[in-house]
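What follows is a single structure, written as structure tokens, with notes after it.
What you see is the complex with one protein chain gone and the rest in place.
Per-chain numbering from 1; labels A and B assigned in written order.
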Amino acid sequence: MGSFVQYTVQGLAAGGFYALAALGLAVIFGVLGVVNFSHGACYMLGAVGAAVLLDTTNLGFWPALLIVPLVMFVFGVLMERLLVQWLLRLDPLYNFLLTFGLTLLLVDLVKRRYGVSGLPYQLPAGLDGNVTLGSLSLSAYQIFACLFSLAVCVVVWAVLTKTRVGMIVRAATENSERTRALGINVTRWVTPVFGFGIALAGLAGVLAAPFRAITADMGSNFVIILFAVVVIGGLGSILGAVVGGFLVGLVEAYGQAYAPSFAQVVIFVLMAVVVLVRPSGLFGREGVA
Amino acid sequence: MTARVDVDLAEGPVLSRRSPLRWVLFVLGWVIALALPWFVYPPVAMDIAAWGLFAMSVDLLLGFTGLLSFGHAAFWGSSAYVTGLVAINTGWPFPSAILAGMVFAMVIAVPIGYLSVRRTGIYFAMVTLAFAQMIYFVANQWRDLTGGENGLQGIPRNFFGIDAIETDAFYFYYVGLGLVLLGVFVAWRVVHSPFGRVLVAIRDNPARVRALGYNVERYKIIAFVISAGLAGLAGGVFAISHGFASLQELNWTTSGKVVLITVLGGIGTLWGGPVGAAIVVSLEDWLASSGFEGTGIILGGIFVLIVLLFRHGVWGTGRQIASWVQRRRRQNTRS
Partner (left out) sequence: MSTSTRRRRLFSAVAVAAIGSLALAACSGGSGGPQSGGSSKLTNDKIVLGLLNDQSGVYKDLSGPNSAVAIQMAIDDYKAKYGDSAVAKTIEIVQADHQNKADVANSKAQEMYDRQNADLILDVPNSAAALAVANQAKAKKKLYINVGAGTTALTGAQCNKYTFHWAYDTAVLAKGTAGTIVGEGGKSWNIVYPDYAFGQDMNKSFTTEVKGAGGSVGQSIATPFPSDNFATFITKAGDGNPQVVGTMHAGGDLINFVKQFNQSTLKGKSELAVGLMFITDIHSLGVDQFAGTQFTDPWYWNFDEQNKKWADRFKEKTNTRPSFAHAANYSAALNYLEAVQAAASDDADTIVKSLEGKKINDFFLRNGEVRAADHNVTHDVYLAKVKTKEQVKEDWDYEGITKTVPAAEAYPQPDGSCKLS
């Protein structure tokens, strides 16, 4: 029983990274209709950014949690203004391919600049121990990662539902034509929303930095899993991305624990099943096929 | 949301049947195909041919049916493995091994296609990606059969005991080319046929095609299976050429590379496939030999530029120029 709880916590911690990043991907897709293949690369840049920040300015984990997403926001804005916006009126296929090419570029740039052996990054002091609950001993950092991701998701959800800005974003996601017809300048929000989605990916990267090896390739398989997450949750749905993220994290953890040979296939089987049975995903809206 | 890619095929072939330029291009194509191994290291020449056919198979789906498959490596790769296994275990001449691989690819394409074509656009891409990943993992797990990380090594190249073809990559190229050209011919015939016209119609307006009484799903599945067969043929040739089949052949990065080649060459042009393959394979080979480290930067950069500025790819842009020139000429003669 004890190990089951440990696996659950581990799954929720990993799920937290997925949920955060998937949230960014879902928001970008919802408002812009862009499937951002480079989301994994942005996650990687977030982790690399945290390591580089520590190396050059000696600023540790806590400042990085704030600084790196801000930098990634700017990066996202630049990406949208310089590249993505030109293809927005075309089939989403083109932006998918554009971001795919961008991924190749970014990953190789990081490889050339920082090598391949991985950048060092330690656990923040204060979180490097273990928390004992009765007979269970759980990693403090994992619990933190899980709770922090959840908190950010809740905050984003609150912003989207309770504020005017959020309302505009949600309306634009559901039906940008009608929103425009109501006199709202949707275009003005496209760029910041894209930047925000990228910032979330970067934040997930910072969270992952103390925990995973920081290599140029860390985003490559991550993005494939991310696709599975958003498809399972529903491509345009914010709740779906979050729930999907945690769900996939758990599935991965349980799979590794109880059926390791099948662990990696299960996620894709789940994804295929969802697309075939309920293509809009668990929480998506019908008619978004 | 259907995948509508802007291809101006609706205008019909740019060059009329009688145009001398068309014959020149035809002859030029043959010359290049036949003379290639004299100028390029023969195994690389074979790679160009194989990837060219692979890209054509993707274009058949993407440019002519409007379906982006991001998991086509499943067919290329599984055919490579089956070809290898047949060659190793039976000692038959390699064309039969390649045939076996091709058939296998088509067989697995039936259920995958049947399930995938229910969705369109980006969903179709993601489902094909998911299925390809599943096959990748199965191959990884079934390492007694596939060799796992080691790959399938020592695939023999048996050809009726003709030593020149069996050991020298130069002579093998011509046999391999023959097989590839068979595939090219099939692709060309499919496109220039009533069946092909229906596919194009499905690409542009599936609702109307359905209203006309066609079973859209069945057409898509058939196109999918044909495309898988061609990808399988290409993959089999590749495996025999290298004497090796590895998990890389099933990896999603291979699916991504062939899409890159197709877009670079030109979606919906069919001949863009070989052009794109020639560019990418030669570029990779040249970069690798020159010791340059940033292959991904160059390829990724080229790809971004192509998608932004030259969406029609090399062949497609060439076509646009040709059609623009023709239009000007017609205008001038009219006035």
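Definition applied: contacts are C-beta pairs under 8 Å (C-beta built on N, C-alpha and C of every residue); 3 or more make two chains touch, one makes a residue touch a chain.
Note that the structure is a prediction, hence the values are computed from the model and not measured.
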Missing-chain contact among A:A14, A:L97, A:C153 or A:I168 belongs to A:A14
Per the whole complex, from A:F29, A:F61 or A:Y141 the residue touching the absent chain is A:Y141
The one residue from B:A288, B:L305 or B:V325 touching the chain left out of view is B:A288
Chain A positions in touch with the non-displayed chain are 3, 6-7, 10, 13-14, 111, 115-118, 120, 122-123, 128, 130, 137-139, 141-142, 211-213, 215, 217-218, 252-253, 256-257, 260-261, 263-264
Across the whole complex, the chain not displayed is touched by chain B residues 17-18, 23, 26-32, 34-43, 45, 140, 143, 148-151, 153-154, 164, 168-171, 242-246, 248-249, 288-289, 291, 293
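Note that only the chains that are shown with their structure count from here on.
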CA centroids of chain A and chain B: separation to the nearest Å works out as 33
Chain B contacts chain A in the complex at 1, 3-6, 68, 115, 118-123, 125-127, 129-131, 133-134, 137-138, 141, 252-253, 256, 259-260, 263, 293-297, 299-304, 306-308, 311
Contacts from chain A onto chain B in the complex sit at residues 33, 35, 83, 86-87, 90-94, 96-98, 100-109, 111-112, 220, 224, 227-228, 231, 235, 261, 264-265, 268-269, 271-272, 275-276, 279, 288-289
